[in-house]
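This part shows chain A:
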Amino acid sequence: MPLLSLIIFAPIAITLVGAIFSPPKQMRLVALVSMLVGLALTLFAACTQFDWSGNHTAIVQVYGDSAQSSFQLRESIQWLSDFKISYIVGADNLSMLMVILTAVLGVFGVLCSWKAIDRREKEFYIYLLLLQTGIMGTFLALDMFLFYMFWELMLIPLYFMIGIWGSANRLYATMKFVLYTLVGSVLMLIAIIWMYFNNGATVDGVDTLTRTYSYEVMLATQQGSAAATFHHALWPFLALFLAFAIKVPLFPLHTWLPDAHTEAPTAGSVILAGVLLKTGGYGIIRFCLPLFPEAAVSFAPAITWLAVIAIIYGAWTAIVQTDIKRLVAYSSVSHMGFVILGIFSMNPQGMAGAVLQMINHGISTSGLFLAIGMLYERAHTREMSKFGGLAHTMPVYAALMLVMVLSSVGLPGLNGFLGEFTVLLGSMHNVPMLLDAQNPVSFAAYMNMTHYTWLVAGLATTGVIFGAVYLLILYQKTFFGKPAGAHDDHSHDAHHGDSHGHGGSYPDLSIREWGQLAVLGVAALFIGLYPKPVWKAIAPATRDALAPVATTLDKRIAELPNPGVKLASIQSETRLAAK
Partner candidate 1 sequence: MFVVAVGFGVFSLVVSPFLGKMKPNPTKLEPYECGIPTVGTARSQIFVRFYLVALLFLLFDMEIVYIIVWALAMTYKANAAVPGFVLYSMIVMAIYMAILLIGLVYEWKKGALEWN
Partner candidate 2 sequence: METAAYVPAINLHGILPFISLLAGGMLCLAADAMSGKEGSRRILPVISFVALAAALVSFLLPGYPTGSFLENTFYSDSFSRLGCIVILVSAIATTLMGPRQVIRRNLPSGEYYTLIVFAALGMVLLALANEMLSAFVALEIMSLSLYVLTGIDRRSGKSAEASFKYFILGAFASAFFVFGSGFLFGSTRTTFLADAHNYFATRGGNMPEGAEMWAFIAFGLVFVGLCFKLSLAPFHMWAPDVYEGANTPTTLYIATGSKVAAFAFLIHFAHAFSSWQIFTAPVTFIVGLIAVASMTWGNIAAIVQSNLKRMLAYSSVAQTGYMMIAVMVLVALPSLQAAGNLNATTIANDTTLIYNAISLYLAGYTIISILAFGIAFHIGGEGSMAAYRGLFHRKPFAAVGMAIAMFSLSGLGFLPPTIGFIGKFYLFKEAVRFNMTGIAVIGILTSVIAAFYYLSLIVTMFMKAPDEENGIELAGRREERIAGLGGGDAIVRVMLATATALIFVLGLYPGLFTGLAAKAVTTKPMTTAMVKK
């Protein structure tokens, strides 16, 4: 059974067929069924068909090129044979985790639009399901070209969702979102074409090239030889990294995110924050590190600094926001900075923490956006000053929101703590930076900063503290104090249709609403209290992603001119990584 293809295409197929027959008002039901089918298929695949041990290997053939592959549930069809492009999907632990996250959040994407979307329903749900298809495909595609197609496919539906169902400034936001993302992705296309023509190894000055778009073949070719052609390539790495960094988004490239989040309908925000940003992190772990280890190690210190800036900058900017959604959007910049920080620590803790942080961010930030969406449906405003004392009128909402806020803050016992803590732990032994400090011509060596990974970790830790500041400010202003409407003379907002002039008196959550938050809350609590199964699932992903980098790091360490004091510790770190 082509299980993964079903996971990708069955939901959209059901929705398209359903759209022909169902009346517009019932479209949400069709979409819900489609998403549930997708979720059921995903869970079936993950629980019964998938080997989580990470020991699966097989020899695969793509257009006559064979390679050792650790991907399971593979499906391979020759598609555009003129171009040696094929339709290959497959999953390993990393992609399976992401697929599960996507499938779960997809259901919530429909549920949170249940009442919020009251015009052009058919279109909306078709776009939502199309978006789901794009994301699933991005996580599962094993052909670079196919990956690119799915990557672009994610763009179009969200473009329409923000542009049609968004808030006041939606046209600006949606255009900005598309153009930003497009710049990165088109350069990625050129990089992919370059990789097609240059995949191979240089032996005795002669290039032996295997032209392929298959990720598995590329990986095998590039890992098989120390003289692999990608090792000298800097700009294809940068082109790929740019595409992913825009999606993550990393610090100087993040400005589309607050606009897109603020203007998007709730479902758009949930999917955007929950899974779309993860495609960036996923891409870096999947493609940038294993295929271009040399370039990755070389650029790692710079990227790490950008991540630190993102963490602190995102947090500081979030503190001064008055728009709730904007605040959470900037918190995303900060939290996703941790992901980059973890990945480019290039040690097992950092990498595992980064993957967990992606999952955690998916849970807690989508939870926050869901909760904000519920509030917005009632108040039709996102201004923090318009709210107050909600804890009295909406106790259930307040309680569930608290779980989400604390999970996002990183309270021990909830999921957020684990991810951030592990990433920080990893960043203290940021291997490329330690190497950099040993390099006599580096800035770090010049400043005699042998301990500057501690500086990085310390600065990043302040991000956690500031995170607590802005999230608790958010919670305090909206949920405690006096109801804003009680003494506010200026609450003549034209949209206050159902608030009856009282900023604080909204009906509490319905079952549909608190159900969503409860599921996410339970997930947060579960990961926070019993993370073992998640760690076990992440471990093989960490190992696979770090193996090529570890080889490069070992080589670099061996080349060091004067092994310093920290060398022993670096080496132990890389050995850990290589395991």
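Definition applied: a residue touches a chain if its C-beta (ideal position, glycine included) is under 8 Å from a C-beta of that chain, and two chains touch if they have at least 3 such contacts; residues count from 1.
On how the list was made: all candidates are chains of the complex that A comes from, given by their letters.
No experiment lies behind these values; they were computed from the predicted model shown.
Only one option in 1 or 2 touches chain A in this complex, and it is number 2.
The part of chain A that touches candidate 2 in the complex is made up of residues 80-83, 133-134, 137, 148-150, 152-153, 155-156, 159-160, 163-164, 170-171, 174-175, 178-179, 182-183, 186-187, 189-190, 193-194, 196-197.
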